[in-house]
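What follows is an incomplete set of chains from the complex, kept in their original frame.
Residue numbering begins at 1 within each chain, and the chains themselves are lettered A and B in the order written.
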Amino acid sequence: MIYMGCDYSEGAAPQIIEALIKTNMEQSEGYGMDEHCMHAAELIKETIGREDCDIHFMVGGTQTNITVIASALRPFEAVIAPETGHICRHETGGVEATGHKIFHMRTEDGKIHPEQIEEAVLFHSDEHFVKPKMVYISQPTELGTLYSLDELKAIRSMCLKYDLYLYIDGARLAVGLTNSATDFDIKDIPGLCDVFYLGGTKIGMLFGEAIVIVNDKLKPDFRFMIKHCGAMLAKGRLLGVQFEEMFKDKGRLYYELGAHANAMADKLRAGLADLGFEFAVDSPTNQIFIRVSDAQAEALKEYCVYEPDGTLDPGYQRIRFCTSWATPEEDVEDLLEVLESIKQKA
Amino acid sequence: MIYMGCDYSEGAAPQIIEALIKTNMEQSEGYGMDEHCMHAAELIKETIGREDCDIHFMVGGTQTNITVIASALRPFEAVIAPETGHICRHETGGVEATGHKIFHMRTEDGKIHPEQIEEAVLFHSDEHFVKPKMVYISQPTELGTLYSLDELKAIRSMCLKYDLYLYIDGARLAVGLTNSATDFDIKDIPGLCDVFYLGGTKIGMLFGEAIVIVNDKLKPDFRFMIKHCGAMLAKGRLLGVQFEEMFKDKGRLYYELGAHANAMADKLRAGLADLGFEFAVDSPTNQIFIRVSDAQAEALKEYCVYEPDGTLDPGYQRIRFCTSWATPEEDVEDLLEVLESIKQKA
């Protein structure tokens, strides 16, 4: 069976496992106060080219989003997000659980556009409405698309105009940064937003996300928030050890793993195009959405784990393939062969 | 430096690490829907001698407590707990974050007594008060003490009398079950409560807690609650793999690791008694509280990481030593030597 359903179906990259084995019997302070966490934070600051930020390590993306948002906002403040955003549909109302409304903006490509932000702000005219105070975006988006530097700058400007925090969910940021369509560098990101996170879970760690808080207003007492949200890992050094490995040598491993996911996606995308499959989203990254007939989808199940992503016109559906740091090149080749064989199905 | 500050300063037992290495590149469903989780759940059911319960795997204890409590209660319902309970003081208000009041009961030994439950229920006379609906206890308690079977039965009876759920926090349950002072078996626990959890983090796993839901009323849609609380691990199989290792062979490893913590504690306790130290709590388990002078506490810091636990009469304080699955016997011996050498300090 070929796994192309998601980018977290394996454990961790061998170097990560090695580091965990090597440090396993060390004794250290709990809750992220150990030297590995301190060191990993330094490595990240170096990589992103910014010293005056706070770094916190979390286990998973949903809890990261919940904690960042709940920490930044007063009770009546709301988040503006594209309706496809992870917080909108894949977190079982975790943000609302902390009392905050998410104002969904329509999107076809997973991105939010500056004028939508303005529209959302102006819609909320007085105290009978929630007060928009943060914009949430993902890079890459949940549809695999990418913001360009200019797009991010325009969003940032609009946020500054209306005094909104900009939060970038970087669950797959390594894939974004190593993608040939990206026209900026990791060092640009701190200047573009108030807070973001560097995802580890989807890039080859067992688990782990690194929050980078740039805006001073969002820094105080963040560790209280982490614990308050039930998100503080007892053996916090497990996060430090993994991120140390990812970000030593200026993020070499982080970039390598991201680049591999892109390379496998490029190969798969090219093959799909050759086979004449129709792309349902114009995505340059490791999430590839195609249109298949119900019969094709059914036939494919025998060979491959993919992610169904809704129905299109009658008889057709959208499915997602997702390559990752761990995808073997031969899996891509095998999948293309399978696809060729089922292509003629109605 | 001798580490006796807590039972989670190392990584995981070698067998656990081995199992993680072995399964690292397997590809599996995310979020706890994989075969390792299924298998681990079966092994736990076998060990506790109960098939008709639901098992869920969580990363940490605080998020476990939050999720269980928030799932069980309606908004105005409250938890009765001893004031030393983990949820009362070491979770940064995580339970209150979900809207529920915890009604603290005074305790000297970390335990709650049946008559206190009755007192708490009767105090809350009508709808102007919160409505007590759950009793939270830990076995062993946060002070290292243990409930006897009769005590648990009496608490259970009181809960049934007033239609209260009984929830047992088993963060260190392995230590409790393998302690010579315990007069019951793991198979007794499902019959004594509505829901409990088997702690892994403090017993030699990298992380992980296994919730066992016995009461049918608490079962529906629990996975929604886990995700809603930001507590669903993407690579859920990491929990399954670890718990499989712990509970195969009828929980052999789980018991072995618990027994080791107890053995080391027994040795340390005996040595402390021989040296004439005064025990601040009469605890039979791996958390040992003694009374030391400020000078002794200060001198000890040079050799040993322990946990300060408040001041007593002027010039004296309470400190905690905590042995674990990983404590080397020679660390206990070294610590006793150090203690002998500083004993005469005022």
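Quick note on the criterion: contacts are C-beta pairs under 8 Å (C-beta built on N, C-alpha and C of every residue); 3 or more make two chains touch, one makes a residue touch a chain.
Bear in mind that the values here come from a model prediction, so they are computed numbers and not experimental data.
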- Query: Hey, this file places 2 copies; any idea how many the whole complex holds?
  - Reply: 4
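FYI, only the chains that are shown with their structure count from here on.
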- Message: Can you compute the centre-to-centre distance for chain A and chain B, using the mean CA position of each chain? Integer Å is fine.
- Response: 34
- Item | Interface residues, chain B side, partner chain A - complex | 1, 3, 6, 8-12, 14, 17, 20-21, 23-30, 59-63, 65-67, 91-94, 97-98, 201-202, 206-207, 224, 227-235, 238, 305, 326
